[in-house]
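With one protein chain held back, the other chains of the complex are shown just where they sit.
Lettered A and B in written order, each chain numbered from 1.
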Amino acid sequence: MGAVAEPAIKVEDLWWKYEGRKDWALKGVNLTIERGEFVGIVGPNESGKTTLVMAMNGLIPNNYRGVMKGRVVSVGMDTREHTTAEIARRVGFVFSDPESQFLTMTVEEELAFGLENMGLPVEEIRDRIRWAMEITRLDEEFLEKPPYELSGGQKQRVAIAAVLAMKPDVIILDEPTSMLDPIGKSEVFDVLVQLRRSYNATIIVVEHRLEDIAYLADKMILLYYGEVLRVAPPREFFDNIPFLLKHYVYPPEIMIAVHRLREEGLYDGPIPLRFEEGVKIIEEVLRA
Amino acid sequence: MTHAIEVRNLTFVYPDGTLALKGVDLVIDEGEFAAFIGQNGSGKTTLSKNIAGLLKPTEGEVLLFGRSTKEMRIRELATSVGYVFQNPDHQIFNMTVYDEIAFGPRNLLLSEDEVRERVEEAARIVGLKEEYMEESPFFLPKGLRQRVAIASILALRPKVIIVDEPTTGQDWKQSIEIMDFLKHLNGLGHTIIIVTHEMEIVARYAERTVVMAEGRKLLDGPTNKVFAEAETLRKAFVKPPQPTRAAHALSHYGLRPDVLSVDELVTEIIRLKASGAGDNYLAQRSLGGR
Partner (left out) sequence: MAGQGVRRMRRTLLGYLPVDSPIHSLHPIIKTFFLLIVSTYPLLIDAPEWNIVGIVAMFIIFIASRVQLGILKFYTTIMLNIFWIIFIAYTFFGGYAPGYHIIGRVGPVLISWENVSWAITVYLRMFFAILVIIYFLSVARERDVILGLRWLRLPYVVSYMIGLAFRSIGLSIIDFHTIREAERARALDLKELPLTHKIKKFGLYIVPMVALALRRTDEVSNALDSRGFKFTGLKGHKRTDYLLSKYRFGGKDAVAVGAMLAIMAVLVYLRYFTLYITTQHSLLLKYIGGLLGVGSGG
């Protein structure tokens, strides 16, 4: 963090319309994401969240047909001047459906795939695979297994490890938990905590469930039908609960409860970002 | 009285040898709105597929309105219990929305007039506009595809409808829409069972909750009573919704531990404040402590 000259991602007045559609998916998005930031992107479905993050790693405009206006510069690369494969070395992308992103038949091949593409020496590949497995807490015994035989959470951890091993400057995760059961979700969030702690990269997460993202993020972005409505640190972002509800973003219920207590005049502090924090606030209200 | 669904000592083994259900008993009556919860691999989907007759019991039996699924033919099963799969793409077989909804009734060998009547009725209930009827279901947005899937089941007029993961991948607004719609069907007299991981949805909509763990029924009862069983739920890796957990954590202040929603939680807090119970508690504790 701090004053770094070049931001990780810079989006300037970005417009995008998919071929054959009437409406713009993105309508003049301006965003700057600094290096090392942990960013949460939220908003209802069909708001352009996936479109926006695909524009950050070059899938848009390189792999999709449509009309683009404006500019996206990812880690210094203009996405129109570089192929997705080139950008991929610096900007990693984890898709929401862990099944659909597997390209090989064993976990080991999966983890090695990107590294082989980069042409790294064999020893380096071995070290990086071990390192990525450590952060994502994948067991050695998984290496020989087909990825599709793992549980949902394990699958998504493999997908994250496969991207992480490429040591990108930016990691984008597009709804990494939406297809997972609660245990899988918490496994993936544990990995995100671990990533934030031990890998100094820019992390961009698109999520519906805000329970965990609220306390992990440095910055929250609300995207609403193609427009950025709000960019703020979580404390500020979640302070206006009615605004979020009005735009179909459902904050964790503990936040809503505390907000209601504030409306009732029983409390006048900040909205809690963690569940435990919220319980403490309610306890104080009960004691007061 | 015969029950809508009666599961008796149901054991199910998959062909690969996985023992998915171990002697489950369950009774569900007509008009109930129930949720099956539990982690992946707990047996909730296997149980629901056995109820729909898509899988047949290895041991024990499933009775639908008094008749065993083993004796029922596919058509009878499909008109008793409708099963909506999670991924709409797995259940779309036809080139137009109309043919898609008509698929079931045609399999019942109804006349084209009756088929048309049922398609129109089903489309009306799910709110599919006339203009969609000649479109290809594949190119509709996911939310609409799911509606087509539900309409296709409704056209069979099943008394019970099971929906697998109705809100997965949906945002909050879409989730509320689809669940309100299921509630509406419940009001029309359909028995509804949802299989889900979303506890807020369960708390908001299901009157009854069945918790599955390792192929067994762990808990079964009114949703608020089930969610109040914090210890047992932990064993099944089920996390009740936040208001319930908060109330549970603060129950020693006199908060009822079986609240389900933010509304109930806030009402409880206000009630306690008004009655001064919180102060009483403190007073008592300071007396006892010193």
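The rule we apply is simple: a residue touches a chain if its C-beta (ideal position, glycine included) is under 8 Å from a C-beta of that chain, and two chains touch if they have at least 3 such contacts.
Note that this is a predicted model, so its numbers are computed, not measured.
The residue touching the chain not shown here, chosen from A:25, A:52 or A:88, is A:88.
Set against the missing chain, the residues A:25, A:112 or A:228 yield one that touches it, A:112. Although one chain is hidden here, its contacts on subunit B can still be listed: residues 14, 16, 18, 40-41, 49, 52, 54, 73-75, 77-79, 82-83, 85, 87, 89-95, 103-104, 107-108, 138, 152-153, 156.
Within subunit A, the residues in touch with the undisplayed chain are 57-59, 62-63, 83-86, 88-89, 92-93, 95, 97, 99-106, 108-109, 112-122, 125-126, 144-146, 148-149, 151, 162-163, 166.
Keep in mind that, in the parts below, only the chains that are shown with their structure count from here on.
We define each chain's centre as the mean of its Cα atoms; on that basis subunit A and subunit B are separated by 30 Å. Considering their complex, residues 39-41, 141, 143, 168-174, 197, 200, 237-239, 241-243, 245-246, 249-250, 253, 255, 261-262, 265-266, 269-270, 272-273, 278, 282 of subunit B touch subunit A. Note for the complex: subunit A touches subunit B at residues 44-46, 96, 151-152, 175, 178-179, 181-184, 208, 211, 248-250, 252-254, 256-257, 260-261, 264, 266, 275, 278-279, 282-283, 285-288.
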